[in-house]
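Structure first, then comments.
Here the complex is missing a single protein chain, while all its other protein chains stay put.
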Amino acid sequence: MRVLYLALRRLAASLPTLFVVLAGLFLLLQLAPGDTVDALVAQMGGGDAVMIEELRRFYGLDVSVPVQLGRYVWRLLQLDLGYSAIYGKPVSTVILERLPATLLLMGSALSFAFAGGMALGVVAARKVNRWPDTLISTLGLIFYATPSFWFGLMGIVIFAVNLGWLPAGGLEEIGAGHSGLRRLVDIGWHLLLPTLTLALIFLATYLRIMRASMLEVLNLDFVRTARAKGLSPGRVVRRHVMRNALLPMVTLVGLQAGTMLGGSIVVESVFALPGLGRLAYESVVQRDLNTLLGIVFVSALLVIAVNFIVDLLYARLDPRIVT
Amino acid sequence: MSAILSLEGLTVSLPPGADRSFALEDVSLALRPNEILCVVGESGSGKSMMAGAILGLLPDDVYATAGKVVLEGENLLAFSDEALQKIRGARIGMIFQEPMTALNPLLTIGDQIAEMFETHTDLGAGIIRDRVLDLLRDVHIPDPEAARRAYPHELSGGQRQRAMIAMALALEPRLLIADEPTTALDVTTQAQILKLIRELQQRKGTAVLFITHDFGVVAEIADRVAVMQKGRLVEEGLADDVLNHPQHSYTRALIAAVPPLLPPPAQQTGSDIILRIEHVSKTYRKGGLLARSRRVTHAVNDVTLSLPRGGTLGIVGESGSGKSTLARCMVRLLDPDKGSIWLGDTDLATLSRKDMRAATQRIQMVYQDPFASLNPRRRAGELVAQGPIIHGESRALAQARVKELFALVGLDPDSTERFPHEFSGGQRQRIGLARALALNPEVLVADEPVSALDVSVQAQVLRLLADLRSRLGLSMIFITHDLRVAAQICDRIAVMKDGAVVEEGLTADVFTAPRHPYTRALLASVPGRDWIPPVSPDVLTGHGAAAAPVPDPINISRR
Partner (left out) sequence: METLGRLAKSPAAIVGLLLLLVVVAMAFAAPFLYPKDPLSLAGRPLQWPFANPRFWLGTDTTGRDIAAQIFHGARVSLLIGVIATALSISIGIALGALAGYYGGLVDDVLMRITEAFQTLPNFLLLLVLVAVFGSDIKTVTIAIGLVSWPASARLTRAEFLSLRSREFVQASRTLGMRDVQIIFREILPNALPPVIVYASVIMATAILLESALAFLNLSDPNVPSWGNLIGTGRSVLRTQWYVSAIPGVVILLTVLAVSLVGQGLNDALNPRLKRR
């Protein structure tokens, strides 16, 4: 109950943030040279003034900027993201089609990075300044410095092109007509390399934070108490150190949700995954600002949702959080 | 009776690069059943390392290199880590200083106590729960069932320490090590905890190794005393002998530095009032916009006090009494909600920010923490010259005066170019004092100026304050939690509780004939109140302790 109340309050507090985001972006897009109609006209290879005027009215671009903003926010309240001129469909439909792939990619990359980062961080902290720590920390630095798109490309070269173990791209084998479990396995197979690619940099971050956090907690007084109680080193770490050390990690998941979504743009482009990130890239190239704005809105919602879950989790882990 | 624990020539070495090569050097001690042995010493004396060495929990790079730690006939230094785990908790209980940080914030009190049984016994969950409740009842926690389910942050400091004691005694160890167990507590809570330790110790016949820096606590609880200086044991004997007839010169100096709980003869101060505080209130609001979740704390509630010119008004109280908030209101670090603060005919409480900046010349503050109160990136001389320069004095003139001020507060005038970390705690406190005095203030507000200092250094700084007060004709507000210190330096005393002043009067009157029950409780809680340190420090004339060569040790890792 306490936890729920806290989380709901946090959620309410993020609404103003969301509207600040939208208003700021909308005004920013007003500064863009050219709008949807210009893009459309350019795509059609030119058009006459009357038709352009017609289109402007159709897309609601003939009124003043504040009115457009007002309309836009009002439409958003009804979860209407507008119409994509390029795809010829409502933006929400386009986004909903692309959302599952991104969620799947993010979910698997996050789980992998979190679990792996935690495990490696714990090992490194327990062997601090000895060879396992040096090895893990060095690997972490290298992972952190690797551009993810390049890692993805090299993965394709090695595992898809040379070894032929993994598919080079796509979400599933098109036209294979798999269904049920078979299809799931196929999707998992396709997502293996993209997950690794997206997770790499976060794995490095998590392991570094977990290591530092473990070392920090190991120095605290209650750990000395636990040792003075006669607990074995393993039990001290499991019962007293790890849960405390996890708190900064949980916070980090919330803080980095946005970064991860940003990373998926590149990864989806490398592996030709039909996700939100690739859609964002395409709409920039095609100057489909309506869709781009819609993606930003949905991304902000996603990040807020992730933070909501993180808050719930954090409050469960730490009894000191009060409403 | 044979000893439960004996240290035989115990030597613990420090890593290279430390300020000395041994934390403990050739220490031999014996602790018998049903006895409380106080190990007393200043910071850096190695007393806490002793606890670590006994339990095999020394920091990395610190090792016991010679001697023996014999527990009931077995040398623990020869034990493997696994063997030591069976002894820790089960045969040696341990209580630490800071009950907030010594308990895991994420586990309930009950779980943490139960862990003792889970680790060392095969008892079932139901039995363990009953035993935990019994233990909590034994340490007189008000609602044991609720405390069992509480998290550490939900209990008060005293209750946490009770829980800690319950945990340490869970398996009825024959030896209990208590490392400064009451240092972080308020004086009334401290008295209760000391009583509790005494009671449980006598009931169970436990031997207690009690580590402390406070001779008052020693006088309160010790059967025998061991005095440590820089890793060496300098004196050991029955409490009565050591406290009243100290043999070693270091012990004598230490004891001489302990302020006796005797008020000085009333000093005559004029009726001329320099600082008058009228109906000052300050409240804190916490929580969000919802009225339901908002909490209002009356930190200072309608306080009226006055400070005679040339006098010293002590404001004493426990943590949370509002004494520090009041001090911060006087110098406008905080803005009071209500009331006036008259310095001469200026009401500081209503001055604009700009006018208050100018008025800071007339009222200055000395801070508690010698480590946090000086900007680590400025040279000592700069720190002192800063004030006059801000108030328009030329740089050259200000810097010339710095050397005078250094001499005034007993610092080497040639050390102005050094950085704060190159000074000891007591010296830093002198720099802070020089910084305040550089502006020639009429009133000095001293907020716990000696609380972070070792007892011998504390005596020196107190002496300096008293000396400056009479030489410069300073009027002083002196905030402290320590009644012994207050008795030494204050002409008048105001006792605060929950934001209000419950009693105010001449120091001698408040000490000899307290009117308010809280004042009486406070006085009754001062540890070792019946013990009069044998050598009078005679703070005001500079004899006694001043003659003894008391070192001003550099504090290594106080926190």
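When the chains are written out, they are named A and B in that same order, and each has its own residue count from 1.
To be clear about the criterion, a contact is a pair of C-beta atoms (placed from the backbone, for glycine too) under 8 Å apart; a residue touches a chain by one contact, two chains touch by 3 or more.
Computed from a predicted model, the values in this text were never measured in an experiment.
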item: Among shown chains, those touching the left-out chain; value: A, B
item: Hidden-chain contact residue, picked from the options A:L141, A:L184 or A:I321; value: A:L141
item: Contact residue for the chain not shown (choose from A:S111, A:N219 or A:S232); value: A:N219
item: Residue ranges of subunit B at the interface with the undisplayed chain; value: 60, 328, 331, 333, 356-358, 360-361, 364-365, 367-369, 372-377, 386-387, 390-391, 432, 435, 439
item: Touching residues on subunit A - with respect to the absent chain; value: 14, 16-18, 20-21, 24-25, 28-29, 31-33, 128, 141-142, 144-151, 153-154, 156-157, 161, 215, 219, 255, 258-263, 265-266, 269, 280-281, 284-285, 287, 289, 292, 295-296, 299-300, 303-304
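In this text, only the chains that are shown with their structure count from here on.
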item: Between subunit A and subunit B, centroid-to-centroid distance (C-alpha), Å; value: 50
item: Touch list for subunit A against partner subunit B, complex; value: 9, 220-222, 224-233, 235, 239-240, 243-244, 317-320, 323
item: Footprint of subunit A on subunit B - complex, ascending; value: 55, 57, 81-82, 85-90, 94, 96, 98, 101-107, 115-116, 119-120, 151, 153, 164, 167, 288, 293
